[in-house]
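As you look at this complex, bear in mind that one protein chain is not there, while each of the others sits in place.
To keep things simple, chains are lettered A, B and C as they appear, and every chain counts its residues starting from 1.
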Amino acid sequence: MKTFREEKNFSWCPGCGHGIVARLCAELIEENNLRDRTCCVVGIGCGGFHHHYMEIDALEAAHGRSIPVATGYKLGLPDNFVYTLQGDGDCASIGLAELMHAANRGTPITVIMVNNGVFGMTGGQMSPETLISQKTPTCPFGRDAKLHGNPLKVSEMMQEMDGVAYLARLSVATPTLVRKAKKGLAQAFKAQEEKLGFSFVEILSPCPTGWNMKVVDSYQRLAKEVAEILPVKEFINKVGGES
Amino acid sequence: MKKNKTLVINSARCKACGLCIHFCPKKALSLCGEFNDMGYNFVQSDQELCVKCNTCGTICPDVVLKVVED
Amino acid sequence: MKKKLVFAGSGGQGVISMATLTCLAAIECKWNAVMSQTYGIEQRGGTAVGFVVISDEEIGSPMIEEDADICCLMHPMIVDAHIKDAASGGIVLYNSSLVKSEPVRESVEFLSVPATDAAQELGERRAANMFALGRLSAETGFVPIEALCSALEKMLGEKKKHLVEINQKALRAGYAGGCNEEK
């Protein structure tokens, strides 16, 4: 596989979901022959390593700003393929305004938000996606809705936007869900290639280190507790394909 | 004609997270006693038990395992 | 030749148009022109002031600070604030249709022009600004009336072509009024 740099070991922690997402992206770029004209815009955080393992052009944007960078890029090169890879801290906290406006405008870019519910790189602090009662270094007694607000349902927020061509919440919690995630991602890529509008996938992913859990336990938490609040679901699909 | 499948393990990439072992339907995987360059007891397979379903390759976060066809 | 002019009035009276037309007329004469304006944060109402410098040489400072050769006061609300813009020995034109009491100021020459009334008689009250400009051309020759008339066509362009006739009529009427009157 030309896109994927197999010789370079991932620098993510053991069990990190980012590795699965990176592999799925590399496979899809390869399968769809996109490598020559792909640019990946990564955010700040662990997601920023994403492009290190791929032989594609990449831009590391300032924190939260991947989406306007991708927007400007797409304006300049409308026939190139551009996707952002951001964590939930980058995409849903500091970069939420940019996400919402790009979605509503229907800018034909693909945004992948790897949602692990914490700021992983800085040590697992509370993110907008941290679940109620989940403990983090910045909500040491557990997230309290009255103090910290509720987990932000980013995908649900975009449901009513006409500019969105593909919208889904996916997960890497089990092998079955990983296969499903790849299909969803493929649809999101297709939405951009067919210039149908904005495509967004939220991929639920574990952060065993940030959650202070054993790897297998973190995947089980993802499959149960997290999915109860943030269900895996396809919200919008204007591509028409099966996912 | 049935294709010949093989499970390939790139043990240099393994971080011994154990997900493949957990999800393997045939209990064909285990961690070995040796270390790779990163210092992890990497994963090994029992070829007798393995049915080449690629469940391990699907969930592996470090692209260690994959089933290849001839 | 260098002349500094101030056009002040209430928003909607067309004082900015007076300033713009002066500049365009100057350009017709192959002179240079610079125009600046003050504006409020609101889109409508309030005061409007246009500052103009025209010259046959390169224009240095575009600012006007109590040194205007000509000061046009079209509305009573701006008289107090802008009568001081005129230089000593300058000319102050005021719209006597609206500015009822004669402004007070030493060492300037006053020109009382009932611009709004005159424009109303011509059938378009809003052409008061053009009447005043025509009168000013006759009295001071700051720009020739023909330059104003041809610049007007350019300023209004294709979209507002239908307004050319009435505005030229007001310019010429103002000019004629100024010529007939004894100084």
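Criterion: contacts are C-beta pairs under 8 Å (C-beta built on N, C-alpha and C of every residue); 3 or more make two chains touch, one makes a residue touch a chain.
Please note the rule applied: contacts and distances are computed from a predicted model.
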| item | value |
| --- | --- |
| Undisplayed chain, where the name is taken from the UniProt record, one of "2-oxoglutarate ferredoxin oxidoreductase subunit alpha", "Dihydroxyacetone kinase subunit DhaK", "Sodium:proton antiporter" or "Spore germination protein KA" | "2-oxoglutarate ferredoxin oxidoreductase subunit alpha" |
| Chains on display which the left-out chain touches in the complete complex | A, C |
| Touch with the omitted chain, as defined above, among A:25, A:61, A:91 or A:164 | A:61 |
| Contact partner of the left-out chain, one of A:70, A:85 or A:203 | A:70 |
| Touch with the omitted chain, as defined above, among C:33, C:48 or C:170 | C:33 |
| For subunit C, residues in touch with the removed chain | 20, 23-24, 27, 32-39, 41, 49, 51, 59-66 |
| Footprint left on subunit A by the chain that the document does not show | 35-39, 41, 44, 48, 51, 54-62, 65, 68-77, 80, 97-98, 101 |
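By definition in this document, only the chains that are shown with their structure count from here on.
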| item | value |
| --- | --- |
| Between subunit C and subunit A, distance of the C-alpha-averaged centres to the nearest whole Å | 63 |
| Geometric centre distance via CA averages, subunit B-subunit A, whole Å | 26 |
| Inter-centroid spacing, subunit C versus subunit B (mean Cα positions, whole Å) | 88 |
| Residues of subunit B whose C-beta touches two or more other chains | none |
| Overlap residues in subunit A, where contacts from two or more other chains coincide | none |
| Subunit A-facing residues of subunit B, complex | 10, 12-13, 15-19, 22-23, 38, 40, 55, 58-63 |
| Touching residues (chain side subunit A, partner subunit B) in the complex | 4, 6, 9-10, 12-20, 23, 172, 174-175, 178-179, 208, 215-216, 219 |
